[in-house]
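One chain of protein is taken out of this complex; the other chains stay put.
Our next item is subunit A:
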Amino acid sequence: MALSKRIIKETERLLADPAPGIQATPHEDNLRYFDVVMSGPSQSPFEGGSFKLELFLPDDYPMTAPKVRFLTKIYHPNIDRLGRICLDILKDKWSPALQIRTVLLSIQALLSAPNPDDPLANDVAQHWKDNEKDAINTAKEWTAKYAHE
């Protein structure tokens, strides 16, 4: 299927002018499927880590949101054990005015601001609420263990 003009334009811009700390590269054999590498934001427990994600633009994009998940293990209350992300703009708050770039920037912002009140990983969220300092330490350990290559 031919790619829409919109996807081509977005891809060109992502490659020519990448957002800071985010690298998105389309697969050669499937231009709707991107490998993403995201740097952990500074001042967050993920600082210094390099996180792999995958992103796919479904048939009806931009009428529906891209599908995104983490491939690198990460200790975060809004990201589950399979890397699935709980973020409103990926679900009911999606708007065709948003883009791949805005989605990835929002995910990066979610790393800076975990939200244990809207959890996907319940055990992690509970840890975050009970003892934030300890949870942050675990997140740092996981970053050192899994997100350094």
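What we mean here is this: contacts are C-beta pairs under 8 Å (C-beta built on N, C-alpha and C of every residue); 3 or more make two chains touch, one makes a residue touch a chain; residues count from 1.
Convention: contacts and distances are computed from a predicted model.
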Name the omitted chain as UniProt records it, choosing among "ATP synthase subunit a", "Ubiquitin-conjugating enzyme spm2", "Calcineurin B homologous protein 1" or "SAGA complex subunit Ada2". "Ubiquitin-conjugating enzyme spm2"
Just to verify: which one of A:Arg6, A:Arg81, A:Lys129 or A:Lys145 makes contact with the chain not shown? A:Arg81
Tell me, which residues in subunit A touch the chain that this view leaves out? 1, 27, 30, 32-33, 54, 56-59, 67, 69, 71, 73, 81-84
